[in-house]
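A short worksheet on the structure shown next.
The complex appears here without one of its protein chains, the remainder shown in place.
As written, the chain order gives the labels A, B and C, with residue 1 at the start of each chain.
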Amino acid sequence: MTSVPTTADVTMEQANRVLTASVRKATELGLLMNVAVVDVGGNLKAFARMDGAWLGSIDIAIRKARTSRLFDMPSGDLGPLAQPGQPLYHIEFSNGGLITFPGGVPIKDGSGLVVGAVGASGSTPANDHEVAQAGVAAFAS
Amino acid sequence: MTSVPTTADVTMEQANRVLTASVRKATELGLLMNVAVVDVGGNLKAFARMDGAWLGSIDIAIRKARTSRLFDMPSGDLGPLAQPGQPLYHIEFSNGGLITFPGGVPIKDGSGLVVGAVGASGSTPANDHEVAQAGVAAFAS
Amino acid sequence: MTSVPTTADVTMEQANRVLTASVRKATELGLLMNVAVVDVGGNLKAFARMDGAWLGSIDIAIRKARTSRLFDMPSGDLGPLAQPGQPLYHIEFSNGGLITFPGGVPIKDGSGLVVGAVGASGSTPANDHEVAQAGVAAFAS
Partner (left out) sequence: MTSVPTTADVTMEQANRVLTASVRKATELGLLMNVAVVDVGGNLKAFARMDGAWLGSIDIAIRKARTSRLFDMPSGDLGPLAQPGQPLYHIEFSNGGLITFPGGVPIKDGSGLVVGAVGASGSTPANDHEVAQAGVAAFAS
């Protein structure tokens, strides 16, 4: 029998903890957010939309989380590289549509392995990133 | 000034209560489910995937909820009408793809107005419907 | 630090072994096949098209493998359930397009956990299934 290397994945309980922490941070900041968590395969694991949050941010939150897992980095790290004249110009055309501004952050296990990602959307990219980061911090705590 | 009729919507707190009740019912039945809640506009409001639930049921749970709100009826009510030779044959081609087997159930307020829907996927359509129904019951309670 | 449950995934070396075994089986049977392997997340891991194999089978082989992983069963097991009047009629409309006839088979590790899937396309569904099965057998050996 072939041995298969193990990897890790985020659980539903962990994903819900991430959502709760992100929503709490958004509430503290007076923001209305959509927050999505994807698993190690980039598939949707959990999602919550605060009452009154932008409808257009549902899709963006999910795409930010997915973009972040697909490249194992904050979604906003891709933005400068995707500008006109830069090395990854128009990378957003791949993978059915990426979002390359901030708000997506990878979730890592204790060994630094990416096991999923969180995406937040509903305000400025900086605020979105802060809300996503609060979710990631709750995962690690 | 035109007066605009008020409408009702499902809140995040209510959506989370629906998810919790559906997941509890699935656990009681020994099933692994994906559960989605859409709002009065048919847009994703909340989502949870139990650990080990089928990856293919993410999309189906969301489509069942959406189908149910789009036509204000259980998704399975459309199935018989969508068969070959029946009045709504191939309605699944509309709206970016519908799911017309059971597992999607409308959420109604006290006056019977549809304010959203829940969709469950992960087992037989009958089990999926039961899990979705448990979520709806929690909303009304 | 949160502990994360481990899961498993198919390696490139294993995926290539699966492809080689499927192509060998197709050659024995005098068939021309497209063969795809997806990983635990349903993402493409390896692919090969034999010279002269149907171009239309590229997409079908990949969708069969993906369908098989999305529902952790042979793709053909969904077929009878997806017929008119049956419980999962038109499930193919979900997940961006499924294939529900034979030719996709899950890859399981020693404990029975699904860690990926193989899809073959290029002949009859029965032949496709046999070629995919040969790949799975090589994984387990």
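By definition in this document, contacts are C-beta pairs under 8 Å (C-beta built on N, C-alpha and C of every residue); 3 or more make two chains touch, one makes a residue touch a chain.
Fair warning: this is a prediction, and the values are worked out from it, not measured in the lab.
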Where the missing chain makes contact, among the chains that are shown: A, C
Touching residue (missing chain; options C:A46, C:I60 or C:A132): C:A46
Contact with the hidden chain (one of A:T11, A:N34 or A:T67): A:T67
Touch residues of chain A, complete complex, unshown partner: 5, 41-42, 67, 69-72, 84-85, 87-91, 93-96, 98
Touching residues (missing chain, whole complex) on chain C: 9, 11-12, 15-16, 23, 39, 41, 43-51, 55, 58
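Keep this in mind: only the chains that are shown with their structure count from here on.
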Distance from chain C to chain A - Cα centre to Cα centre, in angstrom: 29
Set of chain C residues in contact with two or more other chains: 5, 41-42
